[in-house]
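First comes the structure, then the notes that go with it.
Excluded from the complex is one protein chain; the other protein chains are retained at their positions.
Naming follows writing order (A and B), and every chain is counted from residue 1.
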Amino acid sequence: MAVSYNQISKVFGDGTVALDNLNLEFEKGEFIVLLGPSGSGKTTACRILAGLEEATGGSVTVDDLEVTSLPPRERNMGMVFQNYALYGHKTVYENIAYPLRIRKIDNGNIDSRVRAIAKVLQIESYLDRRPSQLSGGQAQRVAVARALVWNPEICLMDEPLSNLDALLRLETRTELKRLHGDLGQTFVFVTHDQEEAMTLGTRIAVLNGGKLAQFDTPRRVYHEPATRFVAEFIGRPAMNVLDGEVAGGVFRSGTFELPVTGQPNGPVALGVRPEQILLQEAPTDQTVSFDLDVLELVEPDALMFVKKDNTSLVVRVMHDTTGLDRSSQIHLEFPEHTRHFFEISDGRRRS
Amino acid sequence: MRTNRIIERVLDHGVAPLLLVPSVILLFVILLGPFLYMVWTGFTDLHYALPNRDGAFVGFANFRRLMQDDPIFWHSFWLTMKFVFGVVLVEFMFGLGLALLLFHYIKQHRFILTLLLVPMMLAPIAVGLIWKLLLSGDFGMFTYYLRYFGLADQQTSILGNPSLVMPAIMLIDVWQWTPFVTLVILAGLLSLPKEPFEAAIMDGARPLQIFRDVTLPLLRPIIALVLLLRGIDAFKEFDKVFILTGGGPGISTEMLSIYTYRINFRDWDLGYGAVCAFMVYLVVLIMCSVFYKAVYWNEGRSKTVGKAAS
Partner (left out) sequence: MAMVATLIAILILFLTPYLWIVMTSFKTRLDILSDAPLWFFTPTSENYPTIFIDKNYLPLVWNSMIVASFSTILSLAFGTPAAYVFARYDFPGKEDLFFFFLTTRMAPPISIVVPMFLLFSVLGLTDKPIAVILAHTTFNVSLVVWMMRGFFADIPREIDEAAMMDGHTRGGTFLRVLLPLAAPGLAATAVLCFILSWNEFLYAFILVAFEGRTLTVGIPGLVTPHGTLWGQVAAVAVVATLPIIFFTFLVQKHLVRGLTFGAVKG
């Protein structure tokens, strides 16, 4: 195993539990995304790997070498910070060269390495500027260059895209992905943005309340969410999850009824992704009828907020929605393979 | 190599005490040391000018003398209090007014502010000297114009007149320190958010109402800060009075610092002088903790209450 968190816990001085018995292992060369809402412990997990935070319990190993109490500089890792943390009193060139200078690399070598990484990140023309003269996107690239210039084994990134505006964020995202492909280093990327996680990660570790909810490929995180939390956190709009009960092969939640197969009697939560619900022209024995409450056009899609008494759902369709209005009756089909069942008690997925 | 590792370990984990302790030791040695020695001296009869007064322990005798037997100390105490409240009040009003004028009418404060700062940056002893020259009875420029406009008669010497000298000293302090109040309040004004003012305008408030209901409440932490800082400073006043009057005429300007100085370095009554010094310290310490509680504690640790000028 290349990098492994073994039963890592972190309790802060004020009693906040940031991480609760985290176990996580991944290989070198992966692009690992730590994903979770604020307070989920994702940043703490990253900082413990960096050595900026000391775990209160458990150990971290890299290549079977325990690094739990090593200072950051002895861990062979680079890091990109959310606010980039560039040194304001140094030029871009010196910012990038700094890790090399501290490691006493000779000047010629420094120069060639700085220029090489600057070329990769396309920041060659700003090398003489000061950080204050850079745009957000440029500063971000400099921060990435500084983290990668000395070829650390692992590059950590703590929400590096969240200070960029929307368009730039998309571009930079693509570039990071390309960079990872080119360099083959291990990337550990912290974010609260599920879209970033889905597009970037080779595997995503979803954290919730200091615990690991799921660690899997983006595909499986989306299609087979391990818990109700993951199901609702991944995907936009969020998955519809209805609390209800199965009795005699029928799922009931309020007045909503749906025949199901293979589910034992008893309470259960049913989840269906908005984009996987089918809109039918006319009612069939597979459909359930709803009233259209609000219709939002998000071209080319349409979001329909529908209601059946106390049950509300979101549906995302690519249909032509002209002619539909608030009073329309909508007939929805919930294909068998798109249904997810979660335990009411602990939110775990039913296999 | 091994020593290198050890040094690195220390630089990783031992930095905090390594960096903090020297300054604490320094202050303990050169400040707390003398302070404790002063407290001890207060319990002795140490006197440099009288025979057989070489520091024998006398218990609370000096404290008893201070409380029951020293009207001049209490005269000094109340004189100082009047001085403090007088100058702080006037400086606050002038300073606030000036800050509001600058804030509302002058776009480029920097130049004016710079000139305004001159009096408060002068050495206080030089301020005293300047005014000694201006107030001189024979050829003082200030005295001349007072007489010229009939505000003072020909014989009056301001610094020699027991009923005029204290107001004069207070005016000089106002001259010196009003800029400080202006500077800080202006910094506060510039740091205020715009939204509450715009909201008040939309609510239909008139300028005076805005000032009373929005500006003043928002400025409260800054005002508290400036009043306390000036209060503490005014309480310690020594330099200007020392050179202007030395406490005279008679004891009409003998404020606490001057009195304490006289007991210690003119009368050389060090045992009793230590008690006087301790009293001055005590008052400042109380004001100081009020300052700390008021300005820092409520605001959260080391948070700033404003951001500012220039």
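As a convention for this text, a contact is a pair of C-beta atoms (placed from the backbone, for glycine too) under 8 Å apart; a residue touches a chain by one contact, two chains touch by 3 or more.
Note that the structure is predicted; figures quoted are calculated from it, not measured.
The shown chains contacted by the absent chain are A, B, with contact judged over the whole complex. Residue-wise, the contact with the chain that is not shown comes from B:W175, picked out of B:F63, B:F92 or B:W175.
Residue positions on chain A in contact with the hidden chain: 13, 50-52, 71-73, 77-79, 81-89, 98-99, 102-103, 146-147, 156, in rising order.
The chain not shown here touches chain B at positions 8, 10-13, 15-16, 18-20, 22-24, 26-27, 30-31, 33-35, 37-38, 41, 101-102, 105-106, 110, 112-119, 121-126, 129-134, 138-139, 141, 144-145, 175, 180, 183-184, 187-188, 191, 222, 225-226, 229, 232, 235-236, 238-239, 242-243, 256-257, 260-261, 264-265, 270, 273-274, 277-278, 280-281, 284-285, 287-289, 291-292, 295-296, 301-302, 304-310.
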